[in-house]
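One chain of protein is taken out of this complex; the other chains stay put.
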Amino acid sequence: MVEAIIEVDGLVKHYPLTQGVLFKKQVGAVKAVDGVDFVLNKGETLGIVGESGCGKSTVARMLVHLERPTAGLIKYKGEDITGLSGRALKAVRRNIQMVFQDPYTSLNPRMTVGDIIGEPYEIHPEAAPRGDRRRRVQDLLDVVGLNPEYVNRYPHQFSGGQRQRIGIARGLALRPEVIVADEPVSALDVSVQAQVINLLARLQKDFDLSYVFIAHDLSIVRHISDRVGVMYLGRIVETGRDEEIYDHPTHPYTQALLSAVPVPDPEAREHRERIILSGDVPSPTNVPSGCRFRTRCWKARERCALEVPLLAVPAVFRHVPGPAAHDSACHFAEETRVVPPEEPAGEAPDDLDEGGA
Amino acid sequence: MPEQPFEPGRAIAGTGAGGAMDLATTEAETLERSPGGPLGTGPADRPRSLWSDAWRDLRRNPVFVVSALVILFLVVISLWPSLIASGSPLQCDLAKAQEGSQPGAPFGYDGQGCNVYTRTVYGARTSVTVGVCATLGVALLGSVLGGLAGFFGGFWDSILSRITDVFFAIPVVLGGLVLLSVVTSNTVWPVIGFMVLLGWPQISRIARGSVITAKQNDYVQAARALGASHSRILLRHIAPNAVAPVIVVATIALGTFIALEATLSYLGVGLKPPSVSWGIDISAASPYIRNAPHALLWPSGALALTVLAFIMLGDAVRDALDPKLR
Partner (left out) sequence: MLLEVRDLHVEFVTRDGVAKAVNGVSYAVGEGETLAVLGESGSGKSVTAQAVMGILDTPPGRIGAGEILFQGRDLLKLKEEERRRIRGARMAMIFQDALSALNPVLSVGDQLGEMFVVHRGMSKKDARARAVELMDRVRIPGAAQRVRDYPHQFSGGMRQRIMIAMALALEPALVIADEPTTALDVTVQAQVMDLLAELQREFHMGLILITHDLGVVADVADRIAVMYAGRIVESAPVHDIYKAPAHPYTRGLLDSIPRLDQKGQELYAIKGLPPNLMNIPPGCAFNPRCPMAQDVCRTDEPPLYEVDRHRGSACHFWRDCVNG
């Protein structure tokens, strides 16, 4: 039975644009997030993908209470946590932790690694008795694959991948149930990215974690996610199980996004049909009417400018059960296969398989 | 930003906060637990904080060493002037007026027949007291106000910014002439008070800026996401990362406060005789510049050297702490 751990309902974040020096008056708003709904089930990974400025990071920050939503609800185990403050908020925070994108700015350069990972216990003294903390910090270092002896080192003595492991250890310290990871590997080198992804996957199993995994890289999201939501200009435009999105996308934006991903195989490319979008993402201060994607969409018609498409199973698929019948906010949804079918695996040479973090 | 381009600028800094990825990482790099086990056992193996790195840089910097020695000497003689000067700076003998260098008075005598050497040595106390106290006051007031404004932002931040703008518009010397001329007390305190009053906006602006910069770092967000209190975030995460520019500016300001005290005393609104101050001495010696240049030379030389020492110290500290180089 699936149990929802986080439910997000109609989440909105508008940043007011103001003018004036001392007495500010509002002249508009950046609609960073503009009506987002999703559910995160226990033990699963929900991937949220989109290009820069689509609002995915703002969603992440609202989930961990770094930003207050302009409207909408965030429920944790059925209870609304949006307006919490003080002690109640602190208790919820223990259960929802975050891993940040940039391993260079997410660790305080003036603190030792032991202090950084141990800080959660100082803020939540009930989580671990004082005498036990150092041992716990060392255990955490061990869990994320770093040498426990290095508790007294400073962050600048570590490389990017190692710092990201330290950030993950800090996120794990309070044994949260949910981890919100905001582009956790996009600042890392390719060879180190894989180590960190594998680590996250292992920790999910060992600690029974649920992840909200935010990324712009569709291939990484596919690798780690059970379900995926594709965001465009503050909204989720298509959401479904992993194979529904990757193998049976019905929203033109998802299709374009998938087809634009460079595939490291010159031959596979030749069979691929590529959709190259024209133009740029419109500014979130001035969102197009109707469907937000219409200004770049090759299918756009008059209806798209007038009517906002709802995120639901499109009418054409409603009576045809199958992977194409998933939520997609498009008036003219149709299934197009963009990613070539999976090739039979088995090419991986045995002599190279011993790696992994 | 999946790629950090190779940046030679960072490479020089060696063990920096930001760019420690490529060259800068030392043997710690290999501590990733590969099947080979940790290899980091070299001298670079010990933990190194950014402060200790800065200190290591400073010790190797000749500019720092020289200026620190000068300042140390000044501090010692202002605490115990009798160590190197006998007699009282107020003991003057008009009969010896304008006499040159002689035993017991290596710098000669000034127009009033006072021993220039003794007065110069005793003058250090005034300068150091004014410099240190004014700087402490300015740094405390400025960094607390600026830091809080930068951290909380909003209405009070706007108010504070406008107030600092107003203070920046006040010409310092003119302000001193006006404000201090009504003061009757002949101690260093009104002068210090005036300097704090006019000096804090500069520090407050620096502190505000560096707090705002530090505040945007993800580690502050991480602490907030953990539920850390405002005071914890400010004291533990922001202050240690925002304090460097304040230290640098305050060190340099110390030198300028000493110069300002001399200026005000020269103009007759700072300290007045019988207090001992380089400014007073310079003022008193200037009418006799043709006959007794030594009486002007020594106190002004001491003043220039002191100011220079503090400015050089500030520069050296900036080089050691500059986050752009690390």
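Going by the order they are written in, the chains are A and B; count residues from 1 in each one.
Please note the rule applied: a contact is a pair of C-beta atoms (placed from the backbone, for glycine too) under 8 Å apart; a residue touches a chain by one contact, two chains touch by 3 or more.
These numbers were taken from a predicted model, which means no experiment stands behind them.
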Touch with the omitted chain, as defined above, among A:46, A:257, A:291 or A:329: A:257
Touch criterion as defined above, residue of A:51, A:115 or A:335 at the omitted chain: A:51
Contact partner of the left-out chain, one of A:62, A:81, A:143 or A:220: A:220
Where the unshown chain meets subunit A, residue by residue: 51-52, 159, 161-162, 189-195, 197-198, 201, 216-220, 222-223, 242-243, 246, 256-258, 260-269, 274, 276-278, 280-281, 339-343, 345, 347-349, 351-357
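By definition in this document, only the chains that are shown with their structure count from here on.
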Centroid spacing, where centroids are CA-atom means, of subunit A and subunit B in whole angstrom: 47
Subunit A-touching residues of subunit B, taken from the complex the two chains share: 1-4, 15-18, 20-21, 24-26, 28-29, 31-33, 38, 44, 47-51, 158-159, 162, 217-219, 221-229, 232, 236-237, 240-241, 326
Subunit A - residues contacting subunit B, complex: 21-22, 61, 64-66, 89-90, 93-94, 97-98, 100-102, 104-112, 116, 119-120, 123-124, 145-147, 149-150, 152-162, 167, 170, 174, 186-190, 193
